[in-house]
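The complex appears here minus one protein chain, its other protein chains still in place.
Chain lettering (A, B and C) follows the sequence in which the chains are written, and residue indices restart at 1 in each chain.
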Amino acid sequence: MANIAFIGLGNMGSPMAINLVKAGHQVCVFDLADEAVSKVVAAGAVTKKTAAECVQNAQFIISMLPAGKHVDAVYLTEKTGLINYIEPNSLVIDSSTIDAATSCKVAQALAQKKIGFVDAPVSGGVGGAVAGTLSFMVGGSLAEFEQASPILEAMGKNIFHAGEHGAGQIAKACNNMLLSILMIGTSEALQLGMANGLDPKVLSNIMSKSSGSNWTLDVYNPCPDVMDNVPSSNNYQGGFMVDLMAKDLGLAMETALASHSSTPLGALARSLYAMHANTGNGSKDFSSIFNVFNLPSK
Amino acid sequence: MANIAFIGLGNMGSPMAINLVKAGHQVCVFDLADEAVSKVVAAGAVTKKTAAECVQNAQFIISMLPAGKHVDAVYLTEKTGLINYIEPNSLVIDSSTIDAATSCKVAQALAQKKIGFVDAPVSGGVGGAVAGTLSFMVGGSLAEFEQASPILEAMGKNIFHAGEHGAGQIAKACNNMLLSILMIGTSEALQLGMANGLDPKVLSNIMSKSSGSNWTLDVYNPCPDVMDNVPSSNNYQGGFMVDLMAKDLGLAMETALASHSSTPLGALARSLYAMHANTGNGSKDFSSIFNVFNLPSK
Amino acid sequence: MANIAFIGLGNMGSPMAINLVKAGHQVCVFDLADEAVSKVVAAGAVTKKTAAECVQNAQFIISMLPAGKHVDAVYLTEKTGLINYIEPNSLVIDSSTIDAATSCKVAQALAQKKIGFVDAPVSGGVGGAVAGTLSFMVGGSLAEFEQASPILEAMGKNIFHAGEHGAGQIAKACNNMLLSILMIGTSEALQLGMANGLDPKVLSNIMSKSSGSNWTLDVYNPCPDVMDNVPSSNNYQGGFMVDLMAKDLGLAMETALASHSSTPLGALARSLYAMHANTGNGSKDFSSIFNVFNLPSK
Partner (left out) sequence: MANIAFIGLGNMGSPMAINLVKAGHQVCVFDLADEAVSKVVAAGAVTKKTAAECVQNAQFIISMLPAGKHVDAVYLTEKTGLINYIEPNSLVIDSSTIDAATSCKVAQALAQKKIGFVDAPVSGGVGGAVAGTLSFMVGGSLAEFEQASPILEAMGKNIFHAGEHGAGQIAKACNNMLLSILMIGTSEALQLGMANGLDPKVLSNIMSKSSGSNWTLDVYNPCPDVMDNVPSSNNYQGGFMVDLMAKDLGLAMETALASHSSTPLGALARSLYAMHANTGNGSKDFSSIFNVFNLPSK
C-alpha cells in the first residue's frame, strides 16, 4: 500500500480519494473547502494544514483541479509550489482535465527534480468516480504509466496508455469532441424522424442496430422516455453538465488551433454548446442539446 | 413459396433476386440491361419481354430503382404503368432509396386498386446483398409488414417495422444522415489526435471503449491501416460510395426542408460530402472523407 | 397604358397593384380575400368574379403567390387553369418567389400557346412595394425582359435581367442565401466584440469602413440602438420576417441539392434560421437572429 497525497476534493476528487482509502492506501488530502476535507477524513483519510505538508512523504501525489492555471500554480509557483516539497522518485498523477501544453510544462519542470509525472484525465462522471469505474487516459513514459496503474486501478476500470506527456489530455479532448458530435448528430436524427412521424423508440432501435449506432444513441439516449435511468428521462438532471462539455470543447478547439487542424463539425458543436449554455442550460445534462432541435408544438 | 416479380437488377438488385431464387421462390426478373438479366436467369430466375408481363401473376412485386422519378414512372405512368397490370391483393415491396413523398403517393394509388405496398429501403451494401444480410427499414401497415417479412427474410437478417407508408424511407434518411456525421466526426477526432502526436490505433482503441464509441470508429475505421478488411486499408475501394452518401444526404435534407427541421451538423455533412464528390472522389468509399482533414506532410 | 390582370393581393401584391393603377394602367385584380380586393378596387382597380375573366383581355398577367404549387395550379390546372384563358402574345409576369423548376415548367407550357413568361421575384419588402422601389430579378428572353420592363418600372426601381427562364428565381435564391450569411456573420462579429468590451456603435463604424462592410452592417444593423429606423431598434418588428427568410433559404437549399452544390455556410444559415423560427421567432424581423448569440447578462 502506498502513501498518497490528494489535492482537490470537488465532486470528482472526493469520491476518488475515498476509493483510494477503501483500497487500503494511506491518503493525506487537501482542499481549501473544509467541508469537503471533513467528509473524506471521515472516510479514513488524514489531512494537513497545507498541501505542502501533505506531499512531503507521499510516494504519489494526485491532483484534481479545475483548469490549467490552477495546476500550473499549485505545482510551479516560485518558492511555494509543490515542486519544492515533493520528494524525488515520487510520481505526480494529474487527473485534472486541462490543456496538454500545461501538462507538458509541469512534467518537464518536475523531471528536473527527478519527480515523475503523468497526465491522467478521466471520463465516467461523478457516478463513475463513486463506483470506482472511471476511465483514465494516461500520458507519460511507459515506466511512469506502469508506476501509476496500480494506484489508478483503485479508482477506475479502464486504464489507457495514450502516449507521452500530454497525450492523455489530447486523447480526452479528441474523445469528448467526438462525443459532442455524436450527441448532437443523434439529437438531429431523432428529431428529424419525429418531425416526420416516427416513434423515437422505434427509430432509436433501428439506428442502434444499424450503422447509426453510437454511444449516445445506445446507452444515453437524449430523447425523453426512450430509456430509463438516463438524464433525458429525468428532466436532464444529473449526468455530464453542458458547462463541462463546453469547457472540454474549448480545450479541443485550442488543441485544433495549435496544430492548424480543420474540425468543422467539432467547431460547430462547440458553438452550439456555447449557445446552449448561454441560454440558461449550463447546469443541465449535455443531452439537453436535444431540445435545441424541437419543433413548435402544434 | 411465392411468385415474385423483381424489377431493377443493378449492383444491389441482382444478388437480392438471386437470394430469392436460392430460397426457393419463383422469380421473374426484368431490367433494361440484358446482361444483368442473363446473369440472374442463369441462377434460376425466369424473365419476360416486359415488366408488365412479369408482374401479371406475381404475389409480390419487388423494385430496386435509382430514384423517386423512376419508381413513380414504373408504377404510375398512365396506361403503361405497372399499376395497370398488378393483381389485387398482391404486395409491392419497393426497396429503392427514394423520397418518402413518392413512396406515399405510390402507396395511395395502389391502395385504390387493392394492391398492398411497403417501402423497404435497405442498408448493408453490395456485400450484405450478396450475403443475404441486409437490413430492411419497412414502412406500411402492420398487416403489410407481416406479409412482406417472410420474403424479406430471404434477403436480409434485420427486418424493422419503422411505421406507416414512407416511414421506411424516413428511417433510412435519418440513419444515413447520422452515419455521415459519425464518419466525419470520427475522422476529425482521429486527425486531431494524430496532428498532436497520437497513434491512430491507440486513440481508436481508447475512444472505442469510451463515450466516443460509434459504428464508424468501431467497425469501419476511416484511418488507413488501423483495421484490416475495411475500405480505408484498401485505398478506399469498395464499400459505400461517396456519390451514394451524397444522394442519401440529399434525401435527408429534402426531408428536413419539408418539416422545417433544423439539422446543422447534417446540413454541414451534406455540403462536405458534396465538396468531396465534386473534387473527384465520388466513386471512393465514403470513409475517404478522412483525407479532407489531412495535415500537410512535413 | 396597358391592360393588366393582377392575381394575388397579399401584403406585397396589394401595394404593387395600386402602384400600377397610379401609373395609369387598367388593372383588373383577383384574390380569394374580398377585403384585399375591395381595398385595391377603392384605389382605382376593377375586379371580376373569377381570375379567368380577369385575364381574358389582359396584355399582361402579373401573379404574386405564396409557393410553387400555387403558381402551378393557377396557371396549369387542367381545364380551369389560366393557360386556357390567356390570349396569345400577352405576357405573364410571375413575381412569386418560388423554385426555378416550376417557373421553367410554366414558361414552357405557356410558350406552346404563344404566351410569353418571365419569372420576376422581388426584393425590397412591403416598404419597397408601397414606395414603388422594389428590385426585380427577371428570368426570360431578352424580348420578354424588354416587354416586361415598362410595366415593372411602375413598381420598382432596379430591374435586372438575370438570364433565361428561371434565372430570376436563381438570382433571388443566391442573393437571399448570401443575405442570411451576412446577417448571421455580422451578428456574430458584433456580439463577439461586445462580449469583449467593445461598444457596438464603435465597432459597427470601424467594420463598416473596413473590409467587414456589408449591407446588413451598413444599413440594417442587427444590434438594437446602433441605428435608428431599423427593426432592431423597434423590437425587431416590421422588416423581413424570419419565416420568409427560412422559406427563401429552403428554396436556396433545394437549388443547391439539384445542382450538387456545396454551400456549407448557406446550409448552416438555413438550420440556424429554422431553429430561430422553431423557437417562436418566426414573425420577427430576420435581424433578430442577433439574439441567438447573446451572452447571459451578468
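What to note about this one:
Note that a contact is a pair of C-beta atoms (placed from the backbone, for glycine too) under 8 Å apart; a residue touches a chain by one contact, two chains touch by 3 or more.
These numbers come from a predicted model, not from an experiment.
Residue C:Met207 is the one among C:Met64, C:Met207 or C:Val242 that touches the chain missing from this view.
Touching residues on subunit C toward the chain that is not drawn are 100, 123, 135, 137, 158, 160-164, 166-167, 170-171, 173-179, 181-182, 184-186, 188-193, 195-199, 202-203, 205-207, 209-217, 220, 252, 255-256, 258-266, 268-269, 272, 292-293, 295. Mapped onto subunit A, the interface with the missing chain covers residues 246, 250, 253-254, 256-257, 260-264, 267-268, 270-272, 274-275, 277-278. Residues of subunit B that touch the chain left out of view are 264, 268, 275, 278-280, 292-296.
By our rule, only the chains that are shown with their structure count from here on.
Chain centroids computed from C-alpha atoms place B closest to the centre of all protein C-alpha atoms shown. Centre-to-centre, using mean CA coordinates, subunit A is 39 Å away from subunit B.
Residue positions of subunit C touching 2 or more other chains: 264, 268, 275, 278.
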